[in-house]
Structures are given as structure tokens and as C-alpha cells.
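Every protein chain but one is kept in place in this view of the complex.
Labels A and B are assigned to the chains in the order they are written; within every chain, residues are numbered from 1.
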Amino acid sequence: MKPRQNTTLPIPPERAPERKLLAALRAKTLVPTLIEVLSRGQVKAREDDARILRDWIESLHADPGWNIIGARIEALADGSAKRAPHASADWTQLWAQAVAAGWSPRSDHHHALLFARFCDEALSKTDFEHAEIFWKESVAAWLRVLDSDYLDAWLKGMGAADLKTRRHLLEPLIAARVSQLRRGLSLENAANPTALDLPQTRFAWQALNHLAEQIKASGTGEPALLALGEEVARARGETQADILRQFARMIDALDLSSPDIEALRAPFLWAGAIFDILPMDAAVAARVSDAAVDIGWKLRKLKPDDLDTAMPKLLNAARPFNDALEAFILEGEAFGHNSTCADFLVFRGEHRARSKGRDAYFERAIAVCPGHRNASMMLSYERLRALSDLLLRVRMVPSAITMLPGTATRVESAIAEAWELLDQAEALYPSNETIQEYRQQLAHEAERLGREKSS
Amino acid sequence: MINRPAGIDLGTTNSAIAVMRPEGDDIWLLQDRLRRKTVPSMVGWNPETAEFVVGHHAWNRRVLQPQPIASIKRKMGSQQRVEVGPHKLLPEEVSAKTIENLVVQMRGFLESLGDLETDKDPQGAHRIHIDRAVITVPAYFDAPQIEATRRAGELAGVEVLGLLQEPTAAAMYYAFKNGIGDGNFLVYDLGGGTFDVSIIRSLMGEYQVLAVDGDNFLGGDDFDRRLAEKLRKHLIDQGYKLDLDVANNAEDRTRFTLLERIAREVKEALTSSEVQYVGRRDIFEDQAGQSVTLDLEVGRNEFEELIEDLIDQSLDACHRALAQSKEQADVQLGDIDYVLLVGGSTHVPRVQQKIAAALCGTDGARGERPLIDEPDTCVALGAAIHAANLSGVQWVQQDDATSPDAARKLTITSALSTRSEATHLVGFLEGALPDTITSVALARPNGEIASICRAETIREPSPQIRFEFDAVALSQAGRHDFVLEFCEESGECLASFPIFLQRLADDAPYRPTGSALSNPSVLAKDIYLEVAGDAAPDRFLLVPRGASLPTRQEFRFYTADRSGAVLLRLFQNRYPIRTIHLEIPPETELGAPVNLTIEIDESMTMIANGDVDGQAFSAKIAPPPAQAMRNWAQIEALLDQTAAIRQKLWGLEQTHFAKRVDFLVAGIHETARTDPDKLQVLARRLESVLEDYRNRQTELTPAYPRYSTLLNAIKRVVYRDATARPLGRSIEEWHTHLASIEKDADAAWKARDQEAWGQAFDQVQATWESLAQDEYRFQSTHTAEYVERLYLGLAHHCEELKKTVDAFTLSSNPEVENLQRREIMRLKADLEDDLEEPLRAIDTQADAATVKPKLAKLTETAARLEKRVSELATLGLVRR
Partner (left out) sequence: MSEHDRPNNPARQNPFDRLGLDPSLSAAQLTERLQRMAERLTPEKRDEVRAIWRELTLKDSERIKLAFFAHPGSSESIDELRRKVAPAPPQIAGEDEANFEATVFDALLEFGDSNQPGGLQIDESLLPDAGFMRIRSEGLKP
């Protein structure tokens, strides 16, 4: 880990009381302005901020970054410059320049804490836009702090240089985000366990992701950061497990003896909303698809009056999961769920309103689960239906003699296609009783039109 | 006068009382004329004077009838009354008499001291008055026992400022006496009836309790009993008839008690000698009427052998405590600075040796050996220190003419003594006060004003006038008298209090008193709530042991069934301490919120508040309903069950089980004859251990044969056609896959790893079901045969459900049992109405297309009923 700057002592040397008093008074004037500007006008300083942030002011004054923003801040503080509402945009640039010029790790330590606080404030006003900006600034500041030997010196000064403490040091950083995630998902809210606060969930998830990505991208070897990355991964896994558990409970509570389609869809819509934000893995896709297929089969047995409208609705609600499952299976994951995935696809085909395009579903089902009985059968019937259409057209051609050359070609290819379809249908589902019948019909037409089957 | 609180050690065998001097530099300990510093915790009755006798007087009557009550502490918290002469008293009523006696004696003692000081204090403004106290309790006491102790104080007419855990008191005293401001203490407190171990840290004189463990039924009394039993056996060998039934025969009880008294004297003598001769003539008459004479020698070795395992149990508790302190605060044995021995029973040499061996030395604590220093009185002395901290120094002025409510109280919360040349003075005035006080002046006796400050009047929670002097100069060592004058704007003085401050000499010892920040009380045992687990009740931790008091925790659960009731069963460790039963409307939605707040204050009063679906409840944790006493037949049944369970276990499981029950079983055999109270306690403990094991699967589930069946079925389907691709995979792929599953399953089975076995089995089952669906899906489901099969299956399922409901074993807890009975009635009705009847009404010969949906619907109904049956075990419990 290379130090970014010269070793800075975490604790500045003792100053004379007069100097300290002066610094305190100076902080009193500068802190409120700085807070307002840094937070882009979103946050007002608290009464005790000047006291707490006195050290920050001192630290800033010694940093190169102060050369960039110092004059502006001081002017704003003593009122000699007006605070322009649109100053925000050029402030962003100014701040970036200041960061580039350089802040000491000690100043960045303050920045990291401040931006985290601004983030919390923004969240309390559900201002996700600003919250995101502040979160990113905070993360960036933390990474700058930890990209120096500041932490080494700090830990040494505290007499706590052991590795274990170091690894757990940064956990509070993500604690608020993890609890926000769980709250957004109502994982601790037993009274209303299916309530979802999607914006909170999204923010928390993306914030954690951003952190993990930044840590990875930095290539750091700092144990505190590496441990943090692991912790994020662990929290994500745990959250997913809890979500699935809740899903299972919701499915369990469904009363199928008097099915209400909206109630049946609810768990799937719930899961869908969540996994719109969180990534879906094979396990999740399989679990949800299984549940949907299971209900599908039961519904068919129960034969409620509204089966034909209910099934498509159910399938639609669970569709994203099955689509994902399909992709996983084709990539080689999710062994053992092929059958279920295919079932789902067959249901979709069966309950499709228009008959055109149904075969596509059955084909997909077979791709996912070769030899799937139901899909094979359905596809076989589709082939036969297509064959039947062809036959209809072929029958309309009066005779071999009166065929024009163009027609002849078309007829020839039609009959070839028909044979093809018949073969496929047979291959798919040999025990289809109508195949023989079609074979005879086709043979008859071929003969009639002088296009014997050549093979 | 100065109202000063006392510290009271209410011990099993002996009690003591102490009061700290207002200056904070020394402690007065009650001593009688014979310089005895403790008072026996005995209460008896003198039939001649028709009066209660307590303390030494009661002890003097120990061989007379009626026998005075001893060791009542062991019964605190139970509702069992004891006979004291013509009266039947609750244990706390008995203890109240001991406390009352202590306070009266202390008042007398302080008066006699005060008589010596009249020249310094002619008006008696500084005479000491006592009506408040801190009473100590073993750290490991349960909530009901603690409540009973507080009540005892109140019944004695004392305002109980708080309850302090005994080991903490001992540590406080030790630190005070030796000027220790920082350090880690392990306090080993072995009293007459109870054993506590606490790990306490002192940081700049402030206390934190890091861990607590112990046993409420382990103490010197047990040593006595073992020795008494040995004496009894010796007497039997001598030919006396002494087949005693202590539980049921009063005379036998008396006989054994007399043997215990002798045993105690022998035990004490063996502290200083290797061998003790016991010669007593005509102690009592045996069961044949013969007069019994005891004549033997007891060697120290013999005695030590008898008590070895008891000491080992106590050391186990020490190690548990150390594990807890490591987790809480990273403090391990090597970090312990002082190992303190407290309580009369630590005089026994073997106890000291074993502790030294286990805890001190090269791998152990930092001290070379355990410390034993005033073991009989250090608890009371420590309690006095804590009492002083809680209350500050309080001066009271009372006009005789007016009512007591018109009294004024001045409380100083800062220390009265200091070693530096200036100190701060902080405090407040309460009582009948005019509104117009604006400043407070600190005046010397000659009228000169040393300092003035502004008075601050606050109204909440009660009217007070607060003041703070930042720097009061004390020029030389010694006592400095002042008068605090409360003045109004004009300067006129409306109230004045003489007080004093003290400057200690430079070489005066450092007296840490742990004032503002100390957390001397922690919760000793976990508090749990019984919740609905997946198939059986589960325990959810509400407040962990080690939680510092006061504490307040809020929880939210939700209802898990529609039984129409919610049962909140609270446990401390394994024992139920309170059940809150609420009836709620049966239509209440599943998942209705149940809010619960648990509050425990510093003196360990526990209150549970909450609401369910809008209905509020509040309950104080009172003693549980009197536990049913077990008779010997029931206990024998328990022992049989223990043996049966032990047989079913093997390997590590069996070793664990043995470790937990062996000593309980041995204890039961032993106390059957000698100690009926402890017998009940041990039986209860054994039962709760067995409960854990009864529910536990001792074999892996599902069973191995089932797994083989499924696996073979899979292989049959998969390998029958070389060209087929079941589930889209080729035969080779199946080969590999199945081989891997088999390997995992076998490994899990051999290692008895339930989790891994469960996973392997699930995989096999999932695979089979996928294959089976393929297999059976295209069997014709239109035939009447199929319908018939479905019907029969459903009918069979219905029968099974009925049988399960009928055979259900109801809970042993009466409230749960009631709920279960109610639900079973409803289930039976629903089975009849919703399943059986409709099933019978179905004509299986009718068109399959109409019959099948009906059957499908009934299958779902059956599934829901089955779910309700499985919920019977956890009825009323909430879910997290």
C-alpha cells in the first residue's frame, strides 16, 4: 500500500491556548458556510458543528485543495459574496478541482463523515438524487483516506494495531445501508412483511454495490476495505435468503381451495418487484418458477371457471423468473429444473390467446428439456396443424396437369415441407394417432399432384 | 440530621449491616458488645413470651422447640409458608424480621457513637438517621427471588434504594479498602446456600459487570449435609435406627438438622486441624427410641473427598463466566488482576486450594493467589458504599411543629472529601420551598462568604433547587464547616443548612467509590420468549444475560395461528417466570402485530408491556404459580426417562448428555434423603434438560431406506432406455450426477450430519419428482380407475388426520392445553364438515370431468387442515 502523501500525524501538535481559541472562533464563522456549500445547500449546520469541526478547518487551511476553494468560502462567509442559486454546478467543478489538487487524509476523514451525514439527511427527505451524490463523495473520500498510511498511524496512536480490529473497523460504514435495505424489503417488519419500499431498497442496494465496486476497482490491499467488501457480499447473500424465506411463507399461505387470482399473483409480483432491483441468480429463478408451475398444475386440476383468464395472469406475473431460469439452464446451471422450466413454457404456449407463435414456446421448452413429454406432444400437434393448413392449400390445387410452372414449384416445396412437418411430428410424438391419417392424406395428395415422395 | 442509607447483606446463614460516613472516608460496621460483626439469619418464636426472636437470640434457641427457622434465603421467591410458632409466614416475611432487627441495632449503634460527638454538633444537625438501605442479592438470583428480597426490605419499614449483587459489593469494598482504581476482579462468592461468580472491571473507580454465573443451590449448607449424611451412616453402622424421611417426617427432619449442626461445627474445626474428634452424648433419640451418642474422628481428607465434586461444579461456573467476559469485553483469565474469595464457606482449605490451582499461577490470573479479606462482612461494607453513592449525602431539616411533608432535604451529590485544595460542590434542595430563591451562598461559620452561585429551579419531575460551586477552597487538611444559604433577590436568606467538607491529608488513601457512572447491576440470566418455530416451539432471546440495568427493549412479533389467543411465555434460562395470556377475536388476521416491551430497572424489577391488535396488556413479573411438588414416583419416572434417552444416543451426543445429567442424577439420589427443597430444584433442572432431548431427532431423518427406494426408482427410470434423455440429460451425465449425489449422501450419513443428509435427500427427492411428473403425467387421468384412486387416497388422508388429532398428546402446561383442546374441537368439526361430508357426497361413478375438480378442491382443503394439525404444538405462540 503506497502512501499517497507524506506521513501526516493524525493528531496535530499541542497549540497554545490563544491559538486554539482563535481557531475556534474562526471555525465558528467558516463551518456553517462550508457545510452549506459542500452539501449544495441541502444541509444547514447544527449548533455544535463549529465545535466538532474545528479540527477540520485547521486541517483544510494547510491543504493544497484550500487554494482552490478557500477564497470563495471566505468570501461567502463574511457576506462579501452573494450565494448564487446556480452556483451549484460550478461548485461541483470547483470541488473536483480541489480534490485533484489534494486534501490531507485528515481532511478527507472529515469529508467522508460529513458526506455520509449529508447522505442520511437527504434520505430522511427521500431526496435520493442528492443522497446518491453524497454517498459517492463519501465513498470516494474514504478510499482516499485509506489509500495512505493515515490508518496505520491512527491505529498506532490508539494502541490498536492488531489485524482483527482493523478488519472490523469499517463495518459501521455499511450498517446503515444494510438496515435500510432490510427495512425497504420489510424483512424485519413482521406486521406487514410484504410491504415494499422500492426506492429505499434500490438506493440501499445500489449504494452497497457502488461501494463494493469501488473497493474492487481500487485494487487496494487494505485489510479493512477487503473485509468490508466481504461483508457486503455476505449481507447480500443473507438478504436474498431472507427474501426467499418470505416468499416461501407467502406461497404457503395461499388458499388454493378457493383460488383468487389476484391473491395468487401477489407473491410473484412482490418477488418480481424485488428482483428488478436485486440480481436474480439461478436459485432464485428456480425457486419462484417452481412455485408458479406447482400452482399452475393445481389450478388445472381444480378447473375453476376462470381458468383461462387466471392462468395467463399467473404466468405473466412469474414470467421474468422463468425467462431467467431458461437462460441459466442453457448456460449449464440449474440442473434438475429443466422439467419445471419446460412446463412453464408449455403452459405459456397452451394458454396463448393467438395460435400463431405457439410453437415457438414448445420449441423453447424442448431446447431447455430435450425429450420433455408434454412439449413434444404439443409441438407435434402444432406441426400437424401447420401440416393441416398446408394440406388445405395443396388440396385446392386442382390437378397436376393444369399447374403452371410457378405453381408447380410452389406445390413441390409445399409438399416437401409437409413431409418434413409430418416427420417432425412423428419424431416428436410417435404415439400421436392422427399421424397415420395425415400420412395417408399427404401421400394421396402427393400422388394426385404427381409429386411422389422421392425419399 | 443526616439521612444516610445503610448497606445490608442478607445472607443465608449470617447477615450484616454497615453505613458509610458522610465524609466518605470510612464505613461503620455494626458490632455488638461482644464484637460480633454478623448476626445469624435466624427467626424463631418464644412461646413463653409469645414473641418473635431473631438473630443471636434465635440462635440460642436452636435446640429448643419450636425450632427457629434457618436458611430461609433458600426459599425466597417461593410461596411456601413456614411455621414460626403459631404463625405461617412467607419467606420474605421471615427475612423482614431479620432486616428490621439489623436496622434497629444499627440505629442504636450510631446513637451511641453520636453521643460521643455532641460537642462538635450541639444541635444534632449532623446526627445520622437511617430509613433507607441497599440490600444485596446473589448475582444469580431469579426475578422472583429478587422481588421477594425487595419486599422483605419494604415489610421491614425500610425504603429500598436498590438491590446490589453480592460479588459486586465485595469488589467495591475491596477496591475501596485497598485504594484500587483500575483492575479486573473475579469474585468467587460461596455462601451458606448460594454460589456466585462475577467478573467485574473497575475503570478509574467506576464499575462494570462483565459476566455473571452461579448456582442458587450450592453452598456451605451442602457441605454440611454431606458430612451429616456421613455421620448418619456411621451411626447406622453403630446399630442405631436412623432411616430418616426428612421430607415427610418432622421428627426425622429435626434429627437430621441436629446432625447438620454438628457437621457444621466439625467442618469449621477442620479448617484449622487435620483431624477432628466428635464426641456428643445423647444428641437425640433414634427411631427406636434409643438415645444416640456420637463418637468418632473425622479427618480433613475424608471431608474433602465428600465435597470435591461440589467444588468442581463451582469451578465450571467460573470458566463459563470467563467465557462470557471474553465475549463481552475481551477479558480472559490472564487479564484478571484479583481473585477474591467471599462468603463463609471459602474458609474451607480445600476450596482455597482448588481455586488457586484452577485460577491462579502461571497460566492464570495475574495475582499469585486468591485473596480472602473479611469474607463475612465485605458484602455489607460494599453495599454501604453503593448505598452512599446512590443517595449522596442528605441533610434533613424538620420542624417538629409541622408535618413530615414540610421537611426540607438537602442532597449533595459531589464528594464531601477531597485531597486537593479546592473541590466542587454540587447538589439540590427539596421540600417546602418558596419560589423566590435566586442564589445560593456558601458561608463560613464566621459569616464570611466563600462563594456564591445562581440557584436553578426545576419543576420536573419534582421541584428542586439546584446549585453548583465550581471551586471551593479548602486551605488545610481536616474538616471545614460551612452553611449553605438559600437567598432571594434581595439577599435575604430563606433557608440555611449547616454542612461540612473535608480535605484529606496528602497521604490519605485513595478511596474509589464508583459514583456517577458505575453499572453495578446486570441481568444474570437470559430472558426468553417461547415462539412458534417450524414444527415445535422455539426460544427467542429477549434480553441477554450481562445486559446492564436499567434496560428497556422493544419487540414486535406476529400471530401465527387463528386460535383466538396469544400466549406470551417468558422464561429465565429454562424456567418459566411469567405467562401472559390474551384472548383475541378469532377473526384476527394471521400476522397481526404483537408488540412487547420488557423493562428491567436497576433493582431488577421486571415489567412487560405491550399490545396485540390494539388490546393493551401490562404485567409485572411476579413469582410463577407455585410449582407442583413432585413425589418420588414422579421423580423415579424422570430417572427412567433419562436412562431411556441415554440409551438411544451414541457417540458425542451421549457424552454431551451424560455431562449434563450425571451430576443431576447423582444429586437427586443424594438429596432424596437429606434436602427436599434441593431435590425439587434438581428434578426441575433434569426435566428441562430432558425436554431438549425429547424433541431432538436422535436419528437422521428422513430414514435411509426411504432414500434408497427413491434412488433406485430414479435409476430404473433413467437407465432403462439408452437413447432417452430424461430431463434433457444423457445417460453419461446422469451417471456422473448420481454418483456425486450418492457420495455426498453416504458421507453425510456416516458423519451423522443432519444438515448435509437433509440436503442430499432433498436433491434426490427433487430429481425423482421431476422424473415422476414426466412418467405419470401422460397416464390417462380420464379413467374411472384414476378417479377411484384419487378418492381413496383422499379418504385415507382424512382418516389419518382424524387419527392424528385423536392421538395428539396435549401439553403439560394448563393454559396451552386449554387452547389445544379448543382447537382440536374445532378441527374435528371442520374435518367432518369440510372434508368427510363432501367426500361422502361425491359419486365416483359420475363423469370424471366433474368429479376431478371436486377432488382437487378437497385435496387442498385436506392440506390446509393438515397444516392446522401441525400447528397444534405451537398454538398461541407468536412468530418472529
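Heads up, the rule we're going with is that a contact is a pair of C-beta atoms (placed from the backbone, for glycine too) under 8 Å apart; a residue touches a chain by one contact, two chains touch by 3 or more.
On a predicted model such as this, the values are computed, not experimentally measured, just so you know.
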item	value
Among A:E36, A:E74 or A:E121, residue touching the chain not depicted	A:E121
Residue in contact with the excluded chain [from A:W66, A:W95 or A:W154]	A:W154
Which residue of B:H87, B:K233 or B:R454 touches the chain not shown here	B:R454
Among A:L38, A:L53, A:M378 or A:L449, the residue in touch with the chain that has been omitted	A:L53
Chain not shown: contacting residue from B:K177, B:R419 or B:R466	B:R466
Residues of chain B (touch criterion as defined above) contacting the omitted chain	182, 203-204, 206, 208, 210, 328-330, 413-414, 424, 426, 448-454, 456, 458, 466-471, 473, 515-519, 548, 550
Absent chain, residues of chain A that touch it	10-12, 17-18, 20-21, 24-25, 28, 46-48, 50-56, 58-59, 106, 109-110, 113, 117, 120-121, 123-124, 154-155, 157-160, 164-165, 168-172
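Note that only the chains that are shown with their structure count from here on.
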item	value
For the chain B and chain A complex, residues of the former touching the latter	556-558, 590-593, 724-729, 737, 763, 766-767, 770-771, 773-774, 777-778, 852-853, 856-861, 863-864, 879-880
Residues of chain A defined as touching chain B within the complex	189-191, 193, 253, 255-257, 298, 301-304, 335-340, 343, 368-374, 377
